[in-house]
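The next block holds one structure in the form of structure tokens; read it before the comments.
Every protein chain of the complex appears in place save one, which is left out.
Entry: chain A
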Amino acid sequence: MSFDNAYESLLEGDQDAHWAFGTGFHESLAGVDRALPSTVDTAELAAYCLMLGDDALILSQRLAQWCSRAPELEEDVALANIALDLLGQARLLLARAGEAEGRGRDEDALAYLRDEGEFRNVHLVEADCGDDFAATIAQLLVFSTYRLALFTRLAGSADPVVAAIAAKGVKELAYHRDHAAQWVLRLGDGTDYSRERMLAGLARVWPFVEELFAPHRIELGLAEAGVAVDPAELRSEVDGVLDTVLSAAGLTRPEARPLATVAGRAGRDGVHTEAMGYLLAEMQHIARSLPGAVW
């Protein structure tokens, strides 16, 4: 067999049967043992899985917006790969949420048919960095650092499905964080101009950092049941990692006031920033215009 033919059999015989993307996707938790823990309030578990799933889904959508527009080809591929990992995490978590909720909504219904006020993601992931690559890298650094600290702990969750999703996610988030950190280093410790852009990128996302550590009622309740993690516990680890990256890059934390909440309510309660509506419009419009469409 020749060296050049690693993929030859993809094209042999019935092409469709060999093509990984030729068939439709089914539910992502198909075949997984997913009995609900009897000691847990299933409505709360559903809400918590939505928080974790929506964070990944919305950042995945943001990163996918770089597809074909990244500053270099390798980076285009990198951001798309990271977006795909997050989409995979989101599918598993939304499927779990739908199951715990017990109202017959699957991952697609939850992703495409909920309105803005029902999404429970933090503001950081919906932030629109436009074509500002340094801001996207800052967003990815903060998010992956936070989520890696969270998932490392959730790998011991009392919900076996959440625990398994988290344990798997840890491996992926570790290289997402490394990728973002290496870019912060390259840009921060690069030219005067790249340093200025990196600082501006960090300043753009820093107002969203505080919200990551503000515990929500659901998180606190489930943390007591051993299912969730109180996000306030993550703070010192996340701060430590961010400080390490920034100091290696010769940067300091931006001065930024946390974004105001609405009477204490923020993303976890379905209160979102202006950017969210535009994002959902783009993400949901085909599924809503053509209900049940397949391709």
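Going forward, contacts are C-beta pairs under 8 Å (C-beta built on N, C-alpha and C of every residue); 3 or more make two chains touch, one makes a residue touch a chain; residues count from 1.
One rule holds for everything that comes next: contacts and distances are computed from a predicted model.
K.L.:
Among "Phenylacetate-CoA oxygenase subunit PaaJ", "Branched-chain amino acid transport system permease protein", "RNA polymerase sigma factor, sigma-70 family" or "Ferritin-like domain-containing protein", go ahead and choose the protein name stored in UniProt for the chain not displayed.
P.N.:
Cross-referencing UniProt, the chain left out corresponds to "Phenylacetate-CoA oxygenase subunit PaaJ".
K.L.:
Which of these touches the unseen chain: A:A109, A:A163, A:A200 or A:A256?
P.N.:
A:A163
K.L.:
Which residue, A:V40, A:I58, A:L94 or A:A149, contacts the hidden chain when the whole complex is considered?
P.N.:
In the full complex, the listed residue that touches the missing chain is A:A149.
K.L.:
At which residues does chain A meet the chain that is not included here?
P.N.:
1, 3-10, 17-26, 29-33, 74, 77-78, 80-82, 84-89, 91-92, 148-149, 152, 160-161, 163-165, 167-172, 174-175, 177-179, 181-182, 185, 237, 241, 244-245, 248
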